[in-house]
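Questions regarding the structure given below will be posed in turn.
One chain of protein is taken out of this complex; the other chains stay put.
Letters are used for the chains, namely A, B and C, taken in the order the chains are written, and counting of residues starts over at 1 for each.
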Amino acid sequence: MLNLANIESAARDVLGQSSYDYYASGAADELTLRWNVERLQELRLRPRVLRDVSTLDTSVELLGRRHALPLLLAPTANHRLAHPLAEIATARGASLSGVGMVLSNGSNTAIREVAVALGSAQALWFQLYVQPDRALTRDIIWHAEAGGAEALVITVDSPVDGSRNRQARSGWRLPEGTGHPNYLGRKQRRSVVNLEEVRPLKCTWEDLEWMKGTTRLPMLLKGILNPDDAELALRHGADGVIVSNHGGRVLDTVPAAIDALPAVVERVAGRAPVIFDSGIRRGSDVLKALACGARAALVGRPYLYGLAVGGAEGVEHVIRILRQELRLAMALTGCRAVGDLDRSFLW
Amino acid sequence: MLNLANIESAARDVLGQSSYDYYASGAADELTLRWNVERLQELRLRPRVLRDVSTLDTSVELLGRRHALPLLLAPTANHRLAHPLAEIATARGASLSGVGMVLSNGSNTAIREVAVALGSAQALWFQLYVQPDRALTRDIIWHAEAGGAEALVITVDSPVDGSRNRQARSGWRLPEGTGHPNYLGRKQRRSVVNLEEVRPLKCTWEDLEWMKGTTRLPMLLKGILNPDDAELALRHGADGVIVSNHGGRVLDTVPAAIDALPAVVERVAGRAPVIFDSGIRRGSDVLKALACGARAALVGRPYLYGLAVGGAEGVEHVIRILRQELRLAMALTGCRAVGDLDRSFLW
Amino acid sequence: MLNLANIESAARDVLGQSSYDYYASGAADELTLRWNVERLQELRLRPRVLRDVSTLDTSVELLGRRHALPLLLAPTANHRLAHPLAEIATARGASLSGVGMVLSNGSNTAIREVAVALGSAQALWFQLYVQPDRALTRDIIWHAEAGGAEALVITVDSPVDGSRNRQARSGWRLPEGTGHPNYLGRKQRRSVVNLEEVRPLKCTWEDLEWMKGTTRLPMLLKGILNPDDAELALRHGADGVIVSNHGGRVLDTVPAAIDALPAVVERVAGRAPVIFDSGIRRGSDVLKALACGARAALVGRPYLYGLAVGGAEGVEHVIRILRQELRLAMALTGCRAVGDLDRSFLW
Partner (left out) sequence: MLNLANIESAARDVLGQSSYDYYASGAADELTLRWNVERLQELRLRPRVLRDVSTLDTSVELLGRRHALPLLLAPTANHRLAHPLAEIATARGASLSGVGMVLSNGSNTAIREVAVALGSAQALWFQLYVQPDRALTRDIIWHAEAGGAEALVITVDSPVDGSRNRQARSGWRLPEGTGHPNYLGRKQRRSVVNLEEVRPLKCTWEDLEWMKGTTRLPMLLKGILNPDDAELALRHGADGVIVSNHGGRVLDTVPAAIDALPAVVERVAGRAPVIFDSGIRRGSDVLKALACGARAALVGRPYLYGLAVGGAEGVEHVIRILRQELRLAMALTGCRAVGDLDRSFLW
């Protein structure tokens, strides 16, 4: 298990094809899914030699907290598919690894329990969707606040569910009895997507402003690729922007997230942190995203594979590999601190 | 049957190799056939978030009629190969789907019967070739008018038949008893293409002008890639232009149709509708073609595969998938109405 | 046998691996061999419609003779490997096809016999190398003149033999008793190329000038890629230039011949005909080479495969396919006469 590809292979066996496909698949022809990884690989690093890299500082400040690594666990749903302890195991893995965790609204564990398992040394953020049911949204936000969330991550790229043909073909269904306690026993209004009908939710900047008014927690918007949307996000009160194409799961043939990052960074121009998501498979990818202007990166599928293979220790193993690879890339590009990263570290 | 690729696979089994090759093959090395699809895939969509996309308007106005979708069934010959009810089944499928149909002169069903099956809610256009036998051409046009055609689609890209090596290798022949009633019992003069001789038909802009004089129906020219030809088309009275390379079936190594579209749109400059044909395999491809300036798109092979697999319902299934995918792409690019599409929806 | 690829496959079986490899292989990693074909494929044709293409003129004037097709058989050695009648069969095939033939100095048949088989209706050119043995060179030239050659093709790209790893690996050797009568029973001085030594022949522009002085025949230089060499060729009296990389057989990773053609055409600027060689596999490739400024094209390996499969008729079949495909490409790009071809026929 030397790299994340090894761990994914092992996880495929553990998970079975159907759950593996649920995690692994992307929208339609999975072109964006592939581009996410390839375009990061194609970015060339610019090495430096004979700099003193005997100490390496990988820490970043994010929303008032110092993180030992420029990495958080991305929000992903239904960890029970990967491990019986579900998000509890994930949170323990995050805790062991020293990284924060973004808990999905679609998790199988109540935020309070996750907060306990994670401990207070690591950041806990809570992800939810912009959606039109304001009463439920407000209750979820208050519940998340009470449960220990330090920040809200609002996913804005999915007024409709993406069409993941591979997942659908494998006939995946949520196993009986897999609950979503962070919906508070209520049902989120869902968009309708089937062959008869595609009825997107009505979710607009006004909903976001309203959400902003319900809480004092900082709010980050996840799913921004278009710099015009980044601008609007800041104008509507977002405290940060997460450049992401949802791991290629929503709309196929949008650009690789790394191709969208520089223009968003330029538009945001330091007014708020920009976080990168979608495609990280090597520690050097983290360095590349930061060199393109991200403050930190989220990693999603890889830790799910670690979780499937080894529970909390599996999650920790994934983060350890990424940390090792990041530190190697820092040493070999002459980067003493991730805060120094900029385009000059790329070829 | 989640996407058109699934349906094509199923159709291959139903049709048998020889008929499948007749539909599927392209000219020579099939490079243009492949480029048609690849170049559409490579166009990147530009997403928008938090726009109100709860209602989506996919309708377009075309030749004085409002179409529920920016899609029509492309003219293709010999539907009897795919289904015993031939074009009757296709027309019923179009009717169920709410899309118009372009009947091929080489259909196995008389236009009158097709018109009945299609009903008056959908547009019926009739396709024929520019060809030098004026008496026959005139009779066909009048017959089409009388049969219910609302527009004529004149295919101009084939003064000679293309050389489809794959089709020829598979030894395809039209089955005995497959008639072409829309030739009125007469024989169209054909170009001669064999190893001894390549004798193209003499078909010129004068023939087109003459055809124009025989009818009041609007005439669209199909098979334009070169913007200079688009200009000539308008000057000679065409009411619209269909950018197409005949699905890669005529001349190999002409550009992908989508690569030719923008320059034609620019030259036509709004004087007439530009319709796109060749390579649509996803609803997002329709959105891309419209973002490049097309008013609507034709889809060909995919509905033939649907017809083979499920008759009218198969055709409807294909259109339903395309509609679903188009609406998804609209919702996720923040496009409320297809009429709003322009290059800003592409990366 | 619908295209040249089919014929190559069939020839592979007829020839056996070793002789096939002798014909088919290129230098080193065979990258240029592959690029020759790929770069021609990637050139996009620009179609035109509704032009009168009912008559197509494929003829070109070359060195004072009108050729029915812009094609000649390229000089290739040792036709006896492909057919017992060797170059006699080839010449009969050329005669049946109405194309000229460039006889290789390394042919297995005396030029006089080839001239008889070819007849006077087709051009017979004779190919030899620039080499330092002037007495032999002069005798060969006079022998070729007397034997009926109308022009000399001087191959200038091989002061050393290329290193064809595939051919060497297959252990190819010239069969016993395969003679080279056009060397007049003498031995051409050869470059030495083996692992101990690489001793190129000394062949310079002075040798060429001297050759020029021995004959009144027009002289074309074959193997020019560099426009500076094209300029020198004209200054030293060449009557034409053949852009060629020897079918990728001499130096690997030189550019595809089609990539070198435009700059040579520009430098020559109409002062002499430029002929294209290396990579023609479709009639549309001939059109592309002419659109890039060549007056005509040579075709090599394909006719050898035709010769192997069917003797004279096989050669004729190859040319017939190329003619058919060229005429199709002309009709569909609106090209009435190959003399009209220029860059406007390419995308």
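Basically, contacts are C-beta pairs under 8 Å (C-beta built on N, C-alpha and C of every residue); 3 or more make two chains touch, one makes a residue touch a chain.
Remember, predicted model here, so these are calculated numbers, not experimental data.
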Contacts of the unshown chain among the visible ones are A, C
Among listed residues C:N6, C:S59 or C:N165, the absent chain is touched only by C:N165
Contact with the hidden chain, among C:V14, C:L31, C:A68 or C:L346, goes to C:L31
Touch with the missing chain holds, among C:Y183, C:W205 or C:W347, for C:W205
Cross-chain touch to the chain not pictured, restricted to C:V37, C:V130, C:L234 or C:V274, is C:V130
Had the left-out chain been drawn, it would touch subunit A at residues 2-3, 6, 41, 43-54, 56, 282, 284, 317, 320-321, 323-325, 327-329, 331-333, 347
Residue positions on subunit C contacting the omitted chain are 28-29, 31, 130, 156-160, 162-163, 165, 168-169, 193-196, 198-205, 207-208, 221, 223-226, 228-229, 232, 245, 250-255, 259
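Convention: only the chains that are shown with their structure count from here on.
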Those chains that touch subunit C and also touch subunit B are none
Chain centres computed over CA atoms; the one at greatest distance from subunit A is chain C
Using C-alpha atoms only, the most centrally placed chain is B
If CA atoms of subunit A are superposed on subunit B, the rotation in degrees (nearest 5) amounts to 90
Dist(centroid_CA(subunit A), centroid_CA(subunit B)) in Å evaluates to 42
Expressed in whole Å, how far the mean CA point of subunit A lies from that of subunit C is 60
Where subunit A touches two or more other chains at once, the residues are none
